[in-house]
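A single protein chain has been omitted; all remaining protein chains appear in their positions.
Let's look at chain A:
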Amino acid sequence: MQSTLFHRMAVGLTSLMISGLATASDWAERSDHNLRPGVTAVAQEVHGLHNTVLWIVSIIGLLVFGLILISMIRHRRSKHPTPATFHENIFLEVLWTIIPFIILIAMAVPATRVLIELDDTADSELTVKVTGYRWRWGYEYLTYQDDNDVGVSFISSLATPPEQYENPVLSGGLFPYGTAKDRVGTPPQDKDHNYMLEVDNPLVIPSGQKVRFLVTSDDVIHSFWIPDFGGKKDAIPGFVNETWALVPEGEEGTYYGQCAELCGKNHAFMPIMVNVVTQDEFQDWLAQKKEEAAAAPDLTPFESLDAAMEVGEKVYASNCALCHGQNGEGGIGLPFAGDDFAIKPEHREEHIHVVLEGRNAMPAFKGQLTPKDIAAVITYERNAWGNDSGDLIQPEDVHEEE
């Protein structure tokens, strides 16, 4: 690594930053007031740069404020009744134009170096396509070492239950909605340590290998951000952005991130969770995932309407309720409760088709959910909340439509 005078100064100043030391010792402990030191080499350089710049601006600030304070004390009318009359000084004015310029160049040099490093996505061993959806992340493993067709993909959603985050204190107005209505006045459930950060299916990557993320979106702009990996990259519909991370061996563990670009109602509810494991563990995990993916979809029919309803209720809660309401009352999406679409038999095929392929703002769930889950959730939507259409959709029906 290049070691400029500036870099050494940065390291020296960094060690002075107590907060930096406190968090560096324990990755699990989260800073509440300063930038996380980062786990990848480049994230640590970004952190060093942050500390350097923070020191520079703090010193400039203190100098300026010090001068103002001295002036306010010494040059007040009671102490200094006759004002001076100077109102220009070419030497001073040139000086305070040139000195900031030099300081800027001193900051621009290391910044440029780190930026070039961050931009270099070449020679990665694992490529993962990251897709932002409203409001969950999709991960698709594209290539790993010599394998150019990994074919493993899954969806990752918030795992914090609504009982923890819906704590309505008012009984009317805009909030509470859906099932939160029943919780008005009840004491809120204790929040987990990883509240608003935990997900059902975390991203898994190996340590010691460069991972390239291809970031895109299915709907609006999201931003893929894991602070410990050193920065964020926007997920833009129709375009693919690149970023990368190389977590050193010995730093295995769980890292968290959040969506960092306003993407609609549940922007705050689509965290990122990354499990960094050793290469051996990763290969085992990947092999297992490939096996699951290769297996033919489970098309065993549901034995009864109730059996399908039971599965469907869970699928609905984690995939549909955000838009269609926890009780099918609608919201961003159309309502189901008492709606012809979810009751009349002529809409049955259309219902399956829309869930699979999407329509307007409604995302396509083909590939996100198994035929069995889709069948269950459609059955649920057509029978819950008094819809009672009696329709039992079987996985085979969904598979045919696919």
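As a convention for this text, a contact is a pair of C-beta atoms (placed from the backbone, for glycine too) under 8 Å apart; a residue touches a chain by one contact, two chains touch by 3 or more; residues count from 1.
The rule is simple: contacts and distances are computed from a predicted model.
Among the names given as "Spermidine/putrescine transport system ATP-binding protein", "Cytochrome c oxidase subunit 1", "Multisubunit potassium/proton antiporter PhaE subunit" or "Carbohydrate ABC transporter permease", UniProt records the absent chain under the name "Cytochrome c oxidase subunit 1". Here one chain is not drawn; of A:168, A:202, A:328 or A:395, the residue touching it is A:168.
Contact with the omitted chain, checked across A:75, A:314 or A:359, is made by A:75.
Summary of contacts with the chain left out: across A:138, A:202, A:231 or A:312, the touching residue is A:231.
Taking the complete complex into account, A:263 is the one of A:128, A:152, A:205 or A:263 that touches the chain left out. Although one chain is hidden here, its contacts on chain A can still be listed: residues 30-36, 45-46, 49-50, 53-54, 57-58, 60-61, 64-65, 67-68, 71-72, 75-77, 80-89, 92-93, 96-97, 100-101, 104, 107-108, 111-112, 114-116, 118-119, 164-170, 173-177, 180, 188, 191, 193-197, 219-221, 223, 225, 227, 230-234, 236-239, 241-242, 256, 258-269, 330-332, 360-361.
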